[in-house]
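Take a look at the structure below.
A single protein chain has been omitted from the complex, and every remaining protein chain is retained in its original position.
The first chain written gets the first letter, and so on, giving A and B; residue counts start at 1 in each chain.
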Amino acid sequence: MAITEAPQVHTPQPEPRSGLMTWLTTTDHKRIGILYFINSFTFFGVGGVLALLMRTELAQPGTQIFPPHAYNQLFTLHGTIMIFLFIFPMLNGFGNYFVPLHIGALDMAFPRINALSFWLLPVGGLTIVSGFFTKGGAAAAGWTSYVPVSLQGGTGQDLWIIGLLILGVSSLLGAINFVVTILRLRAPGMSMIRLPIFVWSVLATSLLAILAIPALTTALILQFADRHLGTAFFDPTRGGSVLLWQHLFWFFGHPEVYMLILGAWGIVSEILPVFSGKPLFGYRGVVLSFLMITALSFTVWAHHMFATGAVELPFFSITTELISIPTGVLFFNWLATLYKGRLKLDPPMLFALGFIAMFLIGGIDGVWAASPAMDFAITDTYWVVAHIHYVLFGGTVFGIMAGMYYWFPKMTGRALSAKLGQWHFWVQLIGFNLTFFPMHILGLRGMPRRIADYAPDRGWTFLNLLATIGAYLIGVSMLIFLANVIITLRRPRDAVADPWEGNTLEWFTSSPPPPHNFDVLPEIRSNRPVYDARKAQLASGGQS
Amino acid sequence: MSLAETITDERAVRGTSSPVLGMVLFVASEAMFFGALFGAYFTIYSGASSWPPKGIETNIGIPAVLTALLISSSITLQLGVAAVRRGRMDRLNRWLELTLVLGIAFLVLQAYDYSQLNFGIREGVFPSLFYVMTGLHMAHVIGGAVLLGMVYVQARTGQLSMERHEPVESAAIYWHFVDVVWIGLFSVFYLATMR
Partner (left out) sequence: MIRNSGAPRSGRGGNLGPRVRLIAVVSALPLFLSGCALQGVTTQGQAVDTLYNTIVSLAAPVFVIVEALLIWFIFRFRKRADDDGREPPQTQGSTRVLMIFFLIPTVIVAVLFPFGERTLSEVQASPPAAVTIKVQGFQWEWTFNYVNEGFFSTGKTLVKPALMELPVGQPVHILLNSQDVIHSFFVPQFLFKRDVVPGRTNSFTFTPTQIGTFNGQCAEFCGLYHSKMTFIVKVVSQQDYDAWVTKEKKAALQANCSPQGSTVTMTAHNISWNTNCIAVKAKTPFHLVFKNEDSGIQHNFSIYDSPARKKNFFRTPRLTGPTSQTFTGPALKAGKYYFQCDVHGPAMSGVVIVK
């Protein structure tokens, strides 16, 4: 088979050393990727515990454990942590580990900046969480931090602002690094239309981050100035505007939602073909959809503001509904990839299929909210809570788990237990639906989001209890996953280079890959170079 | 796939301009940052009954000089870029020195301009916008000056050459951007508010 030599490495490769210091000072994209995973799952644990505490309080009407001020901190930090410290860094972790491998590169374009953008994450995260230990507690104005209620907050709110500014710098540096890496460091033959679809998703995510995060930075600086410098940006009595915050925040916030889901689309679009034994049905259609969504996501921000009575309703309604077109194309492509395939229902595939089934619900229930007249009824109710969790949990977290089971053997040299993986999947699927499906009905029955308590006569009690039981089931599923990881890591390394018959370049190197990634690269003539290499090997009778 | 593509290591060739591409992306992000600030300006402007509010006076004299300083500094820097591209390192040093002097003159004169104003940051939304936007721009000018200073040190210590001039290119892209932002600020805070 045709093989091109990997380029000579001019800098001497130090012997891989173990020990804490090598991890703290590493600039290897694979190790930084692992650090991203450790950091993200740690914060996932924290955010998950906060969610369980919230669900515990809401299981019954009345105040049992958390008085309103404590509850308000719980949901604020839950949202902030899950969005900024779990999902986004988690997808960046996959990007860090696999983008250089996918494009046949040695490392990221700027390895030291890469290390910096990782280490800013725990710094920013701990800054935000440290609010719990200040007088007055952590930030308590919601992850959207609407003014003026956020202007009334104490030290915790300042820590929240500073923490998010730090996280913004981290995301921006990471995004620039990804774009430069993808545009400049591709191996010979790896043209843009041969990029793995996951790399496209990282590219789209990074462009969104580069162009959207600055709006959040601006908003945060203005809020900090109003809090401490006596400025009047959000004070209507002195000529300011409270809706200015919402415009700036959602100009960032809606692209942010796509930054949180594109990576999962990319992961699932990698896994479905591998486990169906077929190519992705419409590669160009999927890439085009990613790019359309990237562009459209900058035109829809005010659909979060329909009920303010201050935005152009038909415009933001039609742009929002237009996004369902490329999203629909993704579903058709995923289904067509399965059609007449040979589906191997290993855990990565189970989670990918679960992703399709659940994300579909999150996509469809968004259609109601896109129509302003309907949105007046359901916005700021539990309908929206259900919707966002069907997208970000039913979508992204299922996608993340698919990716973990898929790539765990590549990253650690050990495959996660399939048996435990199946248990994990089914408990997570059931727990997830039990938690979030009833929230649709709660929303339709008028339960507003972000309330610390509700009256027993509103007809919300049973569904809330159901959601709480479901939340604990999700907790159990995560414990199964944790157990699976711990048990697997104690086993000897036995994973082969290509356990799933993969398509992309990471499966061409050892599990785990050497520090310089590749000893040899196959010739890249399609977006499935490793598939091509496997075929060529079969054709030549097993000779390599 | 063409033959050239298979035999050339594209990483070595394309890799050379990564810092410049990185700077272009960073500047794109910075453009969105100032874009959001200008968005805030126009949101508040469109809801205001009089602009600037009564009692607020901005004098166009010093800012006009500031604009001239910054535009000249962009020209001198670009002459420096042209020099390094032709390998004229001595000229690069001269142009970098001149650019830095113009940049520092801008900062000093703007600080003086602040001291002459008849309003403070707490006195309403116009002063809020004025001080925060020009202040953030000033921080960017300082950042740009530091960047140019680092390039200057590289130039003086012989780390730059005709082949290796990306640091100058990158710094120039950033400096021109800061210049363009100032023209925007000059327009909305001085030209548009002349009575």
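A few points about this structure:
Keep this in mind: a contact is a pair of C-beta atoms (placed from the backbone, for glycine too) under 8 Å apart; a residue touches a chain by one contact, two chains touch by 3 or more.
None of these values were measured; they are calculated from a predicted model.
For the chain that does not appear, the touching partners among the shown chains are A. For the chain missing from the display, the contacting residue among A:I113, A:L183, A:L291 or A:L322 is A:L322, taking the whole complex into account.
The residue from A:L50, A:A141 or A:L416 that touches the chain not shown here is A:A141.
Touch with the chain omitted from the figure is made, among A:A295, A:A310 or A:V520, by A:A310.
Screening A:W423, A:F437 or A:F481 for touch with the missing chain picks out A:F437.
The hidden chain makes contact, of the residues A:G341, A:G475, A:P499 or A:P515, with A:G341. If you put the missing chain back, the residues of subunit A touching it would be 68-69, 72, 140-142, 146-149, 152, 236-237, 240-243, 276-285, 307-310, 313-314, 317-318, 321-322, 324-329, 331-333, 335-336, 338-345, 353, 356-357, 360-361, 364-365, 367-368, 370-374, 376-377, 379-381, 426, 429-430, 433, 437, 440-441, 444-446, 448-455, 458.
Methods note: only the chains that are shown with their structure count from here on.
Subunit A and subunit B have Cα centroids separated by 34 Å.
The touching residues of subunit B, when paired with subunit A in their complex, are 1, 5-12, 14-15, 17-18, 21-22, 25-26, 28-30, 32-33, 35-37, 39-40, 43-44, 47-48, 53, 121-122, 124-129, 131-132, 136. Those residues of subunit A that touch subunit B in the complex are listed here as 4, 7, 105-106, 109-110, 172, 175-177, 179-180, 183-189, 191, 210-215, 217-219, 221-222, 225, 229-233, 235, 238-241, 244, 247-248, 251, 523, 525.
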